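With one protein chain withheld, the remaining protein chains of the complex are depicted in position.
== subunit A ==
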Amino acid sequence: MLKLPIYLDNNATTPCDPRVVEAMLPYFTETFGNAASRNHPFGWAAEEAVDFAREQVARLIGADPKEIIFTSGATESDNLALKGVFEMYAAKGNHIITTATEHKAVLDTCRHLEKQGARVTYLGVNSEGLIDLKELEAAITPATIMVAVIYANNEIGVINPMRDISAITRRHGVLLMTDATQAVGKIPVDVNKDGIDLMAFSAHKMYGPKGVGALYVRRKSPRVKVTAQLDGGGHERGMRSGTLNVPGIVGFGKACEICQQEMEEDGKHLQILRDKLEKALLQLEESYLNGAPNQRLPHVSNISFKYVEGEGLLMGFNKSIAISSGSACTSASLEPSYVLKALGLGDDLAHSSLRFGLGRFTTEEQIDYTIQAVTDAVNRLRAISPLWEMFKDGIDLDTIQWAH
């Protein structure tokens, strides 16, 4: 029996894998020590658990455990990386290069740094969501300290060519930071092969618990340093003070281990289901795929259903299917997704988009149900859409005289 509601919002967060929860449980009640308590067995056991998790996390991304700084999540990691590098490398320069399709945790941190004297270049993207590497290279100046490019985008799933990007940053001696929150655990990410110097990621996007994440900080060639943003007891080699979230970190470690073992299987399974969903929905007239079709995460699909509004569409099935929309009918500005706008989508298509995020526990039965429910809702709303009627009557919407 199909159980409702169906969860297809795995880019927002994922459920904890039961194996993760099981690994965490003893660390709430039995092994509850403070990992910084050096003088008794409770502290030792906690420290040992953290060390073990640090290895699990490091192994998944091809890093050394000493290069992992545990944080409260990707938002904190993005802040620490950007602000920490900006402060630490102030003598070298004040210029940061990033992209228009970053997560708010990067964009708003950059805006903050601009107020502190940073100069930030926001690279645009093409209609598939990809930056122009020549433009990136041309933007580098002697004052450039860091390039920050999202590994895989959270709205459209487009994967940036990190190896080509790091070839450029290496050649110019600038640091490469990436927000890999949506990529780690889903596709192979290797900080050495990819040439990454700093990388933010989060447990709750990969079947681990919420409120824990990591910042990878390269220690060799080059040795990267960041200025701490939280002062206190000097935890995490002085880069992030605060008593470690031992159960969370243990769960994060376990989640990384499972992802490492099952990523390939999961990826294949999810791509088959995603492609089935996508193929069926793209058969609807005037529906458009957003983002580079062949350079995407295997479990994400972002589709615009022209002439219907995304939030209205969601309402047709939001009791039975959990997904999100690029529409912003609720936001104060009424502005739709800035990511889709950066791809050059007009308001009409941006407002009409849905993001499907499949996950480890998604079944074919759920996908079949979703195809039907979304198709029905699109058809029903088009029947009451004035824009659809005009389109069908061959009226060019751009020539309409609007009363206002």
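Quick note on the criterion: a contact is a pair of C-beta atoms (placed from the backbone, for glycine too) under 8 Å apart; a residue touches a chain by one contact, two chains touch by 3 or more; residues count from 1.
In this section, contacts and distances are computed from a predicted model.
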Missing subunit (named according to UniProt) among the choices "Putative 2-aminoethylphosphonate ABC transporter permease subunit", "Sporulation initiation inhibitor Soj", "Nitrogen fixation protein NifU" or "Transketolase family protein": "Nitrogen fixation protein NifU"
Identified contact with the non-displayed chain, of A:205, A:254 or A:351: A:351
Sole contact to the chain not displayed, among A:73, A:298, A:336 or A:357: A:336
Option touching the unshown chain, where A:75, A:245 or A:385 are the choices: A:385
Residue numbers in subunit A that touch the chain omitted from display: 307-309, 311-312, 315, 327-336, 346-348, 351, 383-389, 400, 402-404
